[in-house]
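For this view, one protein chain was removed and the others were kept in their places.
Per-chain residue numbering starts at 1, and chain names A, B, C, D, E, F and G are given in the order in which the chains are listed.
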Amino acid sequence: MENLQTILEAVSAGYITPETARQKIQETGYQSVAEFAKIDHQRQERTGFPEVIWGQDKTSEQIARIIEAMSQHQSVIMATRVETQVYEEVKLKIPHLRYYPTARICALGKPNPQKISGKITILTAGTSDLPVAEEAAITGELMGFPVERLWDVGVSGVHRLLNNRHILDEADVLIVVAGMEGALPSVVGGLAHCPVIGVPTSIGYGASFGGLSALLAMLNSCAAGLGVVNIDNGFGAAILAGQILRTAAKIAAQSK
Amino acid sequence: MENLQTILEAVSAGYITPETARQKIQETGYQSVAEFAKIDHQRQERTGFPEVIWGQDKTSEQIARIIEAMSQHQSVIMATRVETQVYEEVKLKIPHLRYYPTARICALGKPNPQKISGKITILTAGTSDLPVAEEAAITGELMGFPVERLWDVGVSGVHRLLNNRHILDEADVLIVVAGMEGALPSVVGGLAHCPVIGVPTSIGYGASFGGLSALLAMLNSCAAGLGVVNIDNGFGAAILAGQILRTAAKIAAQSK
Amino acid sequence: MENLQTILEAVSAGYITPETARQKIQETGYQSVAEFAKIDHQRQERTGFPEVIWGQDKTSEQIARIIEAMSQHQSVIMATRVETQVYEEVKLKIPHLRYYPTARICALGKPNPQKISGKITILTAGTSDLPVAEEAAITGELMGFPVERLWDVGVSGVHRLLNNRHILDEADVLIVVAGMEGALPSVVGGLAHCPVIGVPTSIGYGASFGGLSALLAMLNSCAAGLGVVNIDNGFGAAILAGQILRTAAKIAAQSK
Amino acid sequence: MENLQTILEAVSAGYITPETARQKIQETGYQSVAEFAKIDHQRQERTGFPEVIWGQDKTSEQIARIIEAMSQHQSVIMATRVETQVYEEVKLKIPHLRYYPTARICALGKPNPQKISGKITILTAGTSDLPVAEEAAITGELMGFPVERLWDVGVSGVHRLLNNRHILDEADVLIVVAGMEGALPSVVGGLAHCPVIGVPTSIGYGASFGGLSALLAMLNSCAAGLGVVNIDNGFGAAILAGQILRTAAKIAAQSK
Amino acid sequence: MENLQTILEAVSAGYITPETARQKIQETGYQSVAEFAKIDHQRQERTGFPEVIWGQDKTSEQIARIIEAMSQHQSVIMATRVETQVYEEVKLKIPHLRYYPTARICALGKPNPQKISGKITILTAGTSDLPVAEEAAITGELMGFPVERLWDVGVSGVHRLLNNRHILDEADVLIVVAGMEGALPSVVGGLAHCPVIGVPTSIGYGASFGGLSALLAMLNSCAAGLGVVNIDNGFGAAILAGQILRTAAKIAAQSK
Amino acid sequence: MENLQTILEAVSAGYITPETARQKIQETGYQSVAEFAKIDHQRQERTGFPEVIWGQDKTSEQIARIIEAMSQHQSVIMATRVETQVYEEVKLKIPHLRYYPTARICALGKPNPQKISGKITILTAGTSDLPVAEEAAITGELMGFPVERLWDVGVSGVHRLLNNRHILDEADVLIVVAGMEGALPSVVGGLAHCPVIGVPTSIGYGASFGGLSALLAMLNSCAAGLGVVNIDNGFGAAILAGQILRTAAKIAAQSK
Amino acid sequence: MENLQTILEAVSAGYITPETARQKIQETGYQSVAEFAKIDHQRQERTGFPEVIWGQDKTSEQIARIIEAMSQHQSVIMATRVETQVYEEVKLKIPHLRYYPTARICALGKPNPQKISGKITILTAGTSDLPVAEEAAITGELMGFPVERLWDVGVSGVHRLLNNRHILDEADVLIVVAGMEGALPSVVGGLAHCPVIGVPTSIGYGASFGGLSALLAMLNSCAAGLGVVNIDNGFGAAILAGQILRTAAKIAAQSK
Partner (left out) sequence: MENLQTILEAVSAGYITPETARQKIQETGYQSVAEFAKIDHQRQERTGFPEVIWGQDKTSEQIARIIEAMSQHQSVIMATRVETQVYEEVKLKIPHLRYYPTARICALGKPNPQKISGKITILTAGTSDLPVAEEAAITGELMGFPVERLWDVGVSGVHRLLNNRHILDEADVLIVVAGMEGALPSVVGGLAHCPVIGVPTSIGYGASFGGLSALLAMLNSCAAGLGVVNIDNGFGAAILAGQILRTAAKIAAQSK
């Protein structure tokens, strides 16, 4: 509704009819796909990032039709939480679709590099956390950000982290992925001078209760200023990291 | 341990003894207060923000002695979650201590304004969320950031938010404080083009289970990229917001 | 037991024996199917809606025999939560049985349109919520109500909802289906001037805890007067909506 | 925004300037009270019921100032969850304020009777549930509805309910308040031919877990079509009941 | 409704009018106290035990009036979960009321000894469990049963139990009261040849979660056939034990 | 250790050596099966019921070997929670083994009728509760008790229960099996004059949380004296019911 | 029962009567205090540590009488979780009783130093964890062990721990006390070559859920071999540590 004043002046000047103005004001900026989905084409404009398809609990038919509709408006299209079998069904209809199996992401199109300096640095506590970390990494790359990866530096051997301290020192924004007791973000948060995003994972058993243990640990971190996302939500962490870098660039530009 | 090479070269050159070097390398950067606390004077250097006293579950005696020790190194000292009575006891020993009753923060010294453009914008869903929002606001101000407040714009009257959309549009980083069903950050997250930090509060009753309802809502937000902190943790949200703004300064410096 | 006075007067008058009267008074209004089920034929009379078969945790043998018994008394018979395979086994015995795969409902017979004006309007937050929303929609239609559908208008793109505000304005009763953070009913509840029924779904992952997140959000809604049903209970929402519309007919009759 | 077309035609006709039109379109319909509250004067227009003050976690100062601001627009003002002491503090500033101690409601002004037929019938399982039931009853009465009360008819002596069956038969909408095992709404739901709203209460101990037991029971009711509100939320139940009666009247009017 | 045939024959014979018969059939067997309570005088007849007042969450005014009403029909009246202060207020109106402070029970009237052999044996794991155990013991005694007590025989010193094995051997029904890990009923259940009722208590701290730990332990007991009641529910355990002993009397009568 | 005095007198008299006495005193009354199991042959003597095999989480090999070992000492052997496939594997080794598929019990040998009057009456709320109810029924029958079944009398059609009230009146001990909101035992408990055992089942979905809803409802029942067993634990309910009947018979015998 | 053979030989030899032998065998080794407690004098013999009074939920009367009874058998008596007021009441009866206010322990008598080498080393993450850590420390000292304390070395400033690494290296058994996210034991467990005992504390707020967060973190630690005790259970940790040192000494003695 940014152009409201402009539209109104056009009405006042008689360039457009009141009826046309009403339609413009109510213009929705979304596109219906069959009756089951409304693609939010304004999201990129509003939030800086395009709409992304949440693949879980959608049929391959639904995913394919949404991708087709999106492909008329977006240069990069991605769907998260897509199992291999679903990917293969969708690929029958969209042959150029590619798949990142560890990250369970399928994508179409080439990312446009962001026109800002700054990269996303991603750490994992263990090898088992890779699928979530890769979801974050691929998302970041598809959104056009450089991504640095550092895997398996959990707190049971804290020297592995301390000996990579230069990576922490050089980071612009950190995503720290950990399951089980979820302690790594607390240790990192006490060492880093940039924003830290904690991603609890469902890795563990017994009293990990599907990632609850790691989630609670990160929410209760004694390291001030940790931002936490949902269990296994690598995607959300990457979007938050990207949002931070975009904002920093904007402020940096203002400061010049 | 950044200067390790320097120290080692000094040893090699014979300027300092191995013993002195060992002490320097192991030098801790913390100060013991009686036996019960170790003040982390390096934290500002490591993370960009000084150590802050978590006032809950500490005696007024302990708080007073920690403040005294800190006051030799920090220009601004603050303690969170301090009840009025505890504040009054501490004030007997530290007369200049001041108190922000809504925020339950006590502080000493004047903040140094941050040398970066960019402000922290804080929203609440309701009037009852003010104590948590003020904890965030006062923390932000004590750390030297400009803070903008917008209270009582919850989703049950969504026009109150939409009519303040310019505030969202102008924000650099948003802290959104909400109890009960915790829906406001999701709506804001779908509208804002800057990082959004959700702070669930314990406001509510019955099935709010002390803020669990709002916490889960924010973790499961369909608005991608929401960073969540602990229930009622206005302090942590402000530090994360500040960390995001500080990153801008670093990126600006890199870009030059 | 409404006719108790009538029965007693018949006894008094000697038209029926005490024994016959006792049987009439104790007459149960239910029909035993084998030993495993007692069909409640009085339910339509008591509550306005016939008994419906809860298909989950029943064998196809049990479902078939209950449908057969019901088909002697009811014009429309339906079973919910029936998987495709179970439907196919039951269909072998009841060839006219039809199936609504998205809604997982199987049904027999034609609905009688309700003799009242008023329709049920159903919204979903996302595409993944369709199975639950369709369970509500098909139930409503089988009970004889007009149903209007509006899918994928969740709060992460709130303009999709606001631009369909005429649908809210024209609604008689609203069923709002949402998973994840379950915020849509709160926003709708702040806009609608008719009863709103919230249906949390199990759509989500991690800290959605099988729909608990959405359920708690709806129970704690700041929009007063939201009625909530069980997670994924589209059926129950439709019956409540129908009950609300039927009350209108009763009040209309009283007002004449 | 209902009058958008009208406003635009006024612009087109030159009766108002584009600037004035923009203000009208963005006109919020809320009133700021100090900086801590935004009273939603449009709520009555949007939803049929005026804004009500949630008294818990507000200071008496805040409540008094909000009541004063509301009293310029609303004929009846009410605040829920107000403890006796808070009421007495507010009363010092607003002498006409009255208090319903069992319901913990304070109110100002006289209700306007609704111009529709239909009443709200409220049941409790036990005597201990009275505070929640009275919150519903007083809310209903302040909103202008007739209210019928039936207390202490819980399922451990089911004849107490069955012998009041005529009250169920004559009800237009039922609010059923129960703590502990929360079974009463299920039994009522199987007998009533009008909408039933279940209100779980926190009455109980041990494994009632603050009302969780009753809440879960109502959500899982085998009586189809029960609408559930938050634990102890008598207020919300009354608003839902009122909304149902208003809608029924509207449909009844349309049907003539 | 046992005498339905009799009543109907009286109608048929003209001894009573249909109207009188209807009243008799619908006769409720409860007594309204003000509007807030309905005393269930038939409960003794139906279940073998009179109605008992649940004192928690009732005002002393309410308790006093219910006791007064009950005292016209019952020889023994008791109220559970009554705090000392409430008791003292009630006693002002009912001077003969007596109080069992450990059990938090107040009572009026003398128990009639049950006409059956058989006693209730009550064990506790620790000294801290006494209030709950005494609630069971006093309830049992007020209902007319002999009660045997054995305190502080928890599993951390299992010889204390084994050396009292004759008490187990001579028991007719056992109530085993335990907090913390709630293990005692499992050990007793493996030794006893009579029914065992487990009463979890809220004694403990930390991960006892208000008695949840003991409750879950008893529900999951490997000793088959343990009946469990709510946390701290000594009263319920005594009624169940009494019900078991009364069944003996009935079977004895049948066997003759 | 009942015969301790006898053994000691035998030692004193020189009939047995101290060594023999020590072995007798320490004689365990159990039999090792391979190294993985110790069959508790004394359990029948101690508790009145023989050891029963908990089939879940045991291999078919383990079950077969335990049955073989038991078959030398017990006339009836049963294993619970045995899936069809496991049964078929065990049957290859123990050809006479029979299977009750609804109850998931396999058994060997013929029950000896108990020499006492009294039967076990079992009710279910719905058809879906049959597997748990049948586990109780078959267990009762294998232990030698008469069992009466009454299925599908849940509270949503409470007349189905009330019209079978003679079954309640004639019961000696009642097992009431219910899932979802678990309300049936409360209603039954208010009507019955014998002990009532509640068995919550995992039947339900969403907020039933695997039977938690029904479990909490039964624990919080307002009907005093309900004994509750674990979710889906039909077996345990039958053993408790049997224990009650055995005790009643014992007391009845003492009373003569 | 260790001397069973001896007792039996004495019977066989006629030195003692069978009756005397029976009493000896059944000799309980506990002492009844009034009827409410059975002091377990054999516990020291069985487990190496004397019985300790759990002060919570006991009256000062009960504590005083148990201490008096114990003081005839034990050289050191201690009670845990005793509030100041209770201590003062008990002290009126037992004037020599002393109190450790931070640890909430009261004690009588002097500890006998253990005749073994080895000490207990206790760490806390923060200053607020002191009460729990002191409960462990005082317990250890009263049991006769040397105790080393290291406070406030939590992971948000991991250099505070690393710079005290020599304390870890010299430890025989470590007790690590931490609230909030409970990460410290994981880091310590990855560095220490002795047994590590984790004690979660209830320090925190919001999603710490009374210590649940720290508890789950320790149970899910990626550092293998962490032994965890209940939330706030400093006492239990000290007993386990003491047990470890005693066993080590025993094995060390055997190895010579």
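Some points to look at:
The rule is short, and it goes like this: a residue touches a chain if its C-beta (ideal position, glycine included) is under 8 Å from a C-beta of that chain, and two chains touch if they have at least 3 such contacts.
Note that the structure is predicted; figures quoted are calculated from it, not measured.
Note that the undisplayed chain, when the full complex is considered, contacts A, B, E, F, G.
Across G:A37, G:I77, G:V176 or G:L215, the single residue that touches the chain missing here is G:L215. With the whole complex as reference, residues 125-126, 154-158, 162, 180-183, 186-187, 189-191, 204, 206-209, 212-214, 216-224 of chain E touch the missing chain. Touching residues on chain B toward the chain that is not drawn are 4-5, 8-9, 11-12, 14, 17-19, 21-22, 25-26. Mapped onto chain G, contacts with the missing chain fall at residues 1-2, 43, 46-49, 52, 116-118, 165, 172-173, 189-197, 215, 219-220, 224-231, 235-236, 239-240, 242-256.
Convention: only the chains that are shown with their structure count from here on.
Chains that touch both chain D and chain G are the following: A, B, E, F. Repeating the E-G interface, with the same residue numbers in over half of the contact pairs, is the pair B-D out of B-D, C-E or A-B. By number of C-beta pairs in contact, A-G leads over the other of B-D and A-G. Between chain B and chain E, the centres computed from C-alpha atoms are 54 Å apart. Within chain A, the positions touching two or more other chains are listed as 26, 43, 189-191, 212, 215, 219-220, 223-224, 230-231.
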